[in-house]
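With one protein chain held back, the other chains of the complex are shown just where they sit.
As written, the chain order gives the labels A and B, with residue 1 at the start of each chain.
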Amino acid sequence: MVIPTLARLCRAAIVTALVALSMNGERTLAGDPPFITLASTTSTENSGLLAYLTPKFREVTGIDVRVVAVGTGQALRMGRSGDADVVLVHDRASEDAFVAAGYGIERRDVMYNDFVILGPRDDPASIRETSNAPRALAKLAEGRHTFLSRGDDSGTHKAEMRLWALAEVDPRPASGTWYRETGSGMGATLNTASAMNAYTLSDRGTWLSFRNRGDLEILVEGDPPLNNPYGAILVNPERHPHVKAELGRKFVEWLVSDAGQKAIDDFRIDGQQLFFSNRNAEK
Amino acid sequence: MSPTASILPLRFSQVGYEAGGKLLLDDISFELESGPRTVILGPNGAGKSLGLRLAHGLIEPTSGAIEWSSADPIFLRSKQAMVFERPVLLRRSAAANIDYALSIHGTPRRERETRVEAALTKTGLSALAERPARVLSAGERQRLAIARAWATEPEVLFLDEPTAALDPAATRAIETLICSIADSGTKIVMTTHDLGQARRLADEILFFSAGRLLEHTPAADFFAEPATGAAKAFLRGELTW
Partner (left out) sequence: MDDLLGAIQSAIRLMLTLDPDLIEIVALSFEVALLGLGLAALVGLPLGAALALFRFPGHNLAVVAMNALMGLPPVVVGLFVYLLLSRSGPLGSLGWLFTAKAMILAQFLLVLPIIAALTRQVVADLAQEYDEQLRSLGVGPARAIPTLLWDGRYQLVTTLLAGFGRAIGEVGAVLVVGGNIAHVSRVMTTAITLETSRGDLSLALALGIILLLMSLLVSAAATFASRLAATIDG
């Protein structure tokens, strides 16, 4: 009585599992709308920009955009191994190297925002007075004030390293003392900075949409070296024949079209504009 | 190998069994023919159960030889069955336990149902056929173990202290069952430390004491006039272990 019932239940469970598995297969093979995989950065995903842009793109083209949000370095690696169709990243030097090596084609400037230096409200290093970002960093190094670096080969990390170079300070030997590398994404690094009351560098978009601010606030902003341009690159279909070049190109073209550029400028958090389309830059 | 061929007689030649540096059975020699109900009698720790396990092939002797009239281990296994003192019943219904043994035995599926029913009827368990085996009473469990063993129509049925944990009524039911199985031509080889049971069931006695076989005689002779001091003491009910 009980036992045959249990046996039947077990059999039913296995059959259900197999049916579900096969349906899972169909769903991803046939039932889905066409889609591309976009490797992008945590800044564009965490801020909500891509969740705002991609439905607009789908409305026009019927193409779904699946966003995998990682650091710029890993996004480019994904492009290199053919695991994405388009990359949207923010490190001009590595973007150019990516294209030069033949991994990507048709790089387009899409938008920009800027980095900000964050720190505790009482600003023990007194960097609020300086509007010069490299000089602010030099002051942090001088006073050995705790600074959190992403340390993850992301676009923000690379921008930070360029700022240190401009400041003529190499912080890496101090790693583990006042200079701390979190090896994590922007959000995790901001959580850590907020808990430690430390200084850090963030893109403005992630910061504006970040909730757990604690005592942190923007101390340095607006310096030209803090400019943060984003570029979109199509992964080279000659390297990876399965890359959806047609669909991917449509997305890049849409991003730089009037409609796409306007959508970028329209995106707001708490009334603040986070990203600035490239048509503004040309003005 | 014809399925009607006999595996008896069973011959023990100077069988010894050693475990952990202790000689548990020493120089056991006897021969069992088909027919008489054999009861291995003796006090606890005499090595009765060990002798049964050796005969059934669950363990190997460390010296001497155990021979049947056949040397084919699969054939030998299919012609014997054993009921343990505490039989392990599978976690399924009483009927399914018997069906399982039959399926292992290679009984065709279409024959199994009738044979399961026959075994349940013979052991008086028909009403409990669909009951989970593990919730049966001790006496019912023992009867089910016998039903499971009997269903495969063994030539030799070993029973190890089949009533050790049972009350008198359940014991009587088991003994009646054993007699009826013996009457239908199955060779019974069982152990017991219960004198009364030995008197009621035995045609011949193997008397074990302290790892040795002291007597192998017809039951009537054994109970009338035991040859050894140990057997005399055992019959008088003295604690000799």
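Assume contacts are C-beta pairs under 8 Å (C-beta built on N, C-alpha and C of every residue); 3 or more make two chains touch, one makes a residue touch a chain.
All values reported here derive from a predicted model rather than from experimental measurement.
**Student:** Which candidate, B:Ala5, B:Ile104 or B:Ala227, sits in contact with the chain we can't see?
**Tutor:** B:Ile104
**Student:** For the chain left out of this view, which of B:Phe84, B:Phe207 or B:Phe222 touches it?
**Tutor:** Residue touching the absent chain, from the options given: B:Phe84.
**Student:** Out of B:Ala5, B:Ala65, B:Val135 or B:Ala220, which residue would touch the omitted chain in the full complex?
**Tutor:** The one listed residue touching the chain not shown is B:Val135.
**Student:** When the complex is taken as a whole, what residues of subunit B touch the one chain not shown?
**Tutor:** Counting only subunit B, the missing chain is touched by 53, 56, 58, 74, 77-78, 81-82, 84, 87-88, 90-92, 100-101, 104-105, 132-136.
**Student:** Considering the whole complex rather than only what is displayed, give the residues of subunit A touching the chain that is not shown.
**Tutor:** Looking at subunit A, the ones touching the missing chain are residues 2-3, 6, 13-14, 17, 20-21, 24-25, 28, 37, 42, 46, 51, 66-69, 81-83, 185-188, 190-191, 194, 209-213, 240, 242.
The rule is short, and it goes like this: only the chains that are shown with their structure count from here on.
**Student:** Approximately how many whole Å separate the CA-defined centres of subunit A and subunit B?
**Tutor:** 77
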